[in-house]
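Have a look at this one before I ask anything.
Only a single protein chain was left out; the remaining protein chains are all shown in position.
As written, the chain order gives the labels A, B, C and D, with residue 1 at the start of each chain.
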Amino acid sequence: MTLALALEQLLNGLQLGVMLFLMAAGLTLIFGVMGLINLAHGSLYMVGAFACAAVAAATGSFWLGLVASLACAAAAGAIVELLVIRRLYDRDHLDQVLATFALILMFSEGTRWLFGSFPLYLDIPPLLQGAVALPGGAQYPVYRLAIIAAGALVAFGLYLLIGKTRLGMRIRAGESDREMIGALGVDIRTLYTVVFALGAALAGLAGAMVGALQSVQVGMGEPVLILAFVVIVIGGIGSIKGALLGALLVGVVDTMGRFLLPQMLALFVPPSQAGLIGGAAASMLIYVMMAIILAMKPRGLFPAAHA
Amino acid sequence: MAEPVLELSDIVKSFGALRATDHVSLDLKPGEIHALIGPNGAGKSTLIHQICGTLRQDSGTIRLAGRDIGHLGVAERSRLGLGRTFQVSSLAPEFSALRNVMLAVQAQQGSSFRFFKPVMRDASLIDRSMAMLERVGLQDRARIPAAELSHGERRQLEIAIALALNSKAFLLDEPMAGMGPEGSKVLTGFLDTLRQEAPILLVEHDMDAVFALADRISVLVYGRVIATGTVEEIRRDPAVRTAYLGDHA
Amino acid sequence: MLNRETIANLVLAALLLAVPLAANAFGQPFYVTLATRVAILALAAAGLNLALGLGGLVSFGHAAFFGLGGYAAGILATHAFSGDPLLFGWTGTNQMPVIWLVAMLVAGLVGLFIGLISLRTSGVYFIMITLAFAQMVYYFAISWPAYGGEDGLSILVRNQFPGVNTMKPVSFFLICYGVLITALAFFVLVRASRFGSALQAARQNEVRVATVGIAPYRIRLTAFAVSAAITGLAGALFADLNRFVSPSMLSWHMSGELIVLIILGGTGRLFGPLAGAALFVVFEYVLGGLTERWQFFLGLILLGTVLFARGGLLGLLAGKARHG
Amino acid sequence: MLLDVSKIEASYGASQALFGVDLAVAEGEAVALMGRNGMGKTTTIRAICNLNPPRAGSVRLGGTDLRGKPSHRVAKLGIGLVPEGRRCFPNLTVHENLVAAARPGAWTLARVNDLFPRLAERHAQMARSLSGGEQQMLAIGRALMTNPRLLILDEATEGLAPVIRQDIWAAIRKLKAEGLSILVVDKTLSELLPVADRCVILENGRSAWHGTPAELTADLQDRYLGV
Partner (left out) sequence: EPVKIGMITTLSGGGAGLGIDTRDGFMLAIKQAGNSEIEVITEDDGQKPELAVQIADKMIQSDQVDILTGIVWSNLLMAVAPSAVAQGKFYVSTNAAPAALAGENCNPLYFNAAYQNDNLHEAMGEYANKDYKKMFIMAPNYPAGKDSLTGFKRFYKGEVASEVYTQVGQTDYAAEIAQIRASGADGVFVFLPGGMGIAFMKQYAQSGVDTPIMGPGFSFSQDVLPAIGDAALGAKASGQWAPDFDTEVSKKFLADFQAEYGRLPSIYAVQAYDAAQLIISAAAKADVKDTEAFRAELLKADIQSPRGDFKFNTNQHPIQDIYLTEVVKGSDGVLTNKTVEKIFDDHEDAYAKDCKM
């Protein structure tokens, strides 16, 4: 193992982290800030990917697809909020779990109804194809650099929106006491519809962008859902900074674990065994990390503003 | 002179740059009501929190009946005989008033690791709890869930719970808050008799009640005790008048 | 005096007994199997209900206990079948009572360990840390080759119960039904007891419980471990029902499904898990037979239930829950 | 009349709490709403703000019927509420609590900070860690930031130190002098009565008496308030 490879893997880890943040960004808003447990977040991610793939296939333009993914996911989010979520804010978190679980089933099956059972084709736009040389000689895909940029942009935008604007304050106020913020003259219902749609749009954006690197298929949102929750919780719910750092941590630990654990084990056991055991250990790694972090810091690494 | 039941010495607690309690020492002697007054944000509730264990002091010691309790958890301290009420009522909202008190009685009687005997058929729990509710005048509201009680009734319920604990010392954080004039009057009379059972550390902004009840008063300003004395001494203290009492003296 | 909830409960219990017995009499053994499935899932959910319904501990990791119970049964039975020693020369067993005991012990102990760490957190953090532990177990089971990994482990012959022919669907159903009713009875007792009081109060207001002198942590830890043990027992029965165990019993979907069963039936209700399990299994079965798009309609029905039947099925049947 | 409440009834689930409350506040007037614990003062206020929509009766503000309007519309029409139990947003800082509620008008951050210097000192602190009294000040400041025509104070001086209470009553007098209408619930009669122009007393969810403070004799006080 050379130093260059280790550095490249570190970069891969950071990149995966930013990608995870992009996937978690919408959830940060809906779950972290509005306090709504939305299991259907992965479905909105899927909607974005499918919208992008379908429109890109029809028009030949990835960029139009990207616009479509934002629009469709936002629309889906707004509809879901108006029809379902709106009735659940003052209910137990558990009712939200059941309702959004039901939504997953409907979204998955509905998407299959519309698009069939086979994965769709979605490719990276020509502008972002190929790899560039990094200092040190390694090659790095342009598109992944684009994802890093998009993730950083979204993180910064969200940070400003939530932390610095009056809108952000009202959203957070609504999370702790909806009735009171309403009694102060804020139309929290409409505000929440908008925020939910925004969160959905971010999920859709992530679905489209990441979908171009992965497989656009029914069910693609489920692993994302769990990972996104992990990221947010490790970082500390409600904190954008926490979500970003949590994502980077997960990205780096996961990548380095997959890469290093088998190599370390190979010092003790035959290589094929090392691959097996190392691989198994690597897949548990982020959960182990999460358990350790929460055991030591029960409110995540960066608890958002708590006493 | 009798040994103090509760004794604080040199309690310090900081939140960042803010010293919420600054070398506070005070004690509570058998049979007395010791009032703790001071401007808003002076550190009174913070002090109560440290005595109960919901906050840990940075330094200083807390003794209850001679025993150092400064390192114990909340539950242990209350089992050793600290009964408290909250500044903002804190109850089990779905439980009826009665069951809220029963919880205290059960804790007081010993282990909660009993899995099979139904509490609602346990006369030893119910009778004692009803007695406590009667003492605060809530017997007619025994079956009402705490969430449906009015503000004043919740305060009464908190006191009933503290009573049920058979405490060695009571810590009451603004028990008069939210009580109507009638309620305050009743409660004042009640506290007056309660001191026979155990001494009371009383945090209160209702000066009529404080002046009527207190054997001693300590004044806390910016985390520091600036004066301790009898009602008359405190009323006359010019520093206290400007910092806290205004024309109310 | 019977209130509406008690009546609803009795009807449910009677139905669960009557339907499979009738089906058996009319030569429809499959409905017996289906009812057995309902009983076992209800048992698993009843275990979770102890933590979730009474204690407010929303565990998103109970699949771990369900699966561990299942694997306990599978592994013991496999060794009994092959004669390979398992531990200290013991070659496993195919006697259900022993298997149940082991399953409960294993699940309970693991629950104790997971609870020990997880209960330091609360709220959503608790949900996620329990999920994390379950995922660890899941990935371990998938990649650990000794007992089949992802392919799972077959139990070739259903385990035995003294004096009963467990291969007959009705007999096995009656065993499961008996276990379920016992567990529910246990639930009733615990709920009404001092322990249950403290547990429920800790859900409503943790600080209050601590200030009367009861340490919520120990109460919750006990509840969590007991809850894990009951779910583990259900896992062992489930393994025997399917004569098969696999990591999918350990997956987060399973954890989610258990939660869904409880909410569907009515959170914190004695018969919530049973009502939820019955509803879910029947939906799944009926819709699955009607259309390939059954998941869509299942979603629609679940959604309708949350939106319009507050407090789940029992909320609908029996009104708001009361707490003495 | 700025606020005109007539014959409202309200309930919590199945249990009725108000059985016909009448109440009016004129422009620039301060009305005290009184009654023993649990008589329905808070419920009346919640009904006015449509937080607990009344089942019957009518509520009008400056001639506009408030019934059926969501609470944020009611607030925008000019009601500023200081609720019972403070209800500051615990996860927002003092500053954010004030800004989140702000609507343009005479009351600005600077004025509120002048009124309560203590809040200015703690502006970056999370509301959940404020002392009880500080939270109460924040709740009042927050309501003022909405620049209401009618300010409703439900036990707004509860838990405040006597000096601060005097400040608050002084502030209320000043607000009244500036023409703000005020509906106030408070337990300390000695402080409440000098500020009030008129009093309304509730008993068991009904308006049982109304008149001026001067008319509220010791007899009546004893009968309705237990003093």
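Note that a contact is a pair of C-beta atoms (placed from the backbone, for glycine too) under 8 Å apart; a residue touches a chain by one contact, two chains touch by 3 or more.
A quick note: this is a predicted structure, and the numbers were derived from the prediction, not measured.
Student: If I'm reading the header right, one chain is hidden. Which shown chains does it touch across the whole complex?
Tutor: A, C
Student: Which one touches the absent chain: C:249, C:264 or C:277?
Tutor: Looking across C:249, C:264 or C:277, the contact with the absent chain belongs to C:249.
Student: Which candidate, A:21, A:50, A:107 or A:143, sits in contact with the chain we can't see?
Tutor: In the full complex, the listed residue that touches the missing chain is A:143.
Student: Which one touches the absent chain: A:182, A:262 or A:298?
Tutor: Final answer for the missing-chain contact: A:262.
Student: Considering the whole complex, not just the chains shown, which residues of chain A touch the missing one?
Tutor: Contact residues on chain A toward the absent chain are 1-2, 5, 8-9, 12-13, 15-16, 19, 108-109, 112, 116-124, 129-131, 138-144, 210, 212-220, 223, 255, 258-259, 262, 271-272, 275-276, 278-280, 282-283.
Student: I need the residue numbers on chain C that touch the omitted chain, in ascending order.
Tutor: 28-31, 33-34, 37, 139, 142-143, 145, 148-152, 154, 156, 169, 238, 242-244, 246-249, 253, 284-285, 288-289, 292-295
The rule we apply is simple: only the chains that are shown with their structure count from here on.
Student: Tell me, which chains sit next to both chain B and chain C?
Tutor: none
Student: Name the chain whose C-alpha centroid is most distant from the C-alpha centroid of chain C.
Tutor: D
Student: Could you put a whole-Å number on the gap between the CA centroids of chain A and chain C?
Tutor: Chain centroid spacing, chain A to chain C, equals 31 Å.
Student: Just how far, in Å, is the C-alpha centre of chain D from the one of chain A?
Tutor: 44
Student: Tell me the shape of the graph of touching chains, choosing from line, ring, star, complete and other.
Tutor: Looks like a ring, each chain touching just two neighbours.
Student: Give the pairs of chains that touch; include all such pairs.
Tutor: Touching chain pairs, listed by label, come out as A-C, A-D, B-C, B-D.
Student: Which positions of chain B touch chain C when the two form their complex?
Tutor: Residue list for chain B touching chain C: 52, 54, 73-76, 78-79, 84, 86, 90-96, 98-100, 102-104, 106-108, 111-120, 122, 145, 161, 164-165.
Student: Within the complex, which stretch of chain D touches chain B?
Tutor: Per the stated touch rule, the residues are 12, 15, 35-38, 42, 84-85, 118, 122, 129-134, 136-137, 155, 158-166, 187, 189, 225-227.
Student: Would you mind writing out the residues of chain A in touch with chain D in their complex?
Tutor: These residues of chain A touch chain D: 166, 169-170, 172-173, 175-177, 179-189, 238, 304-307.
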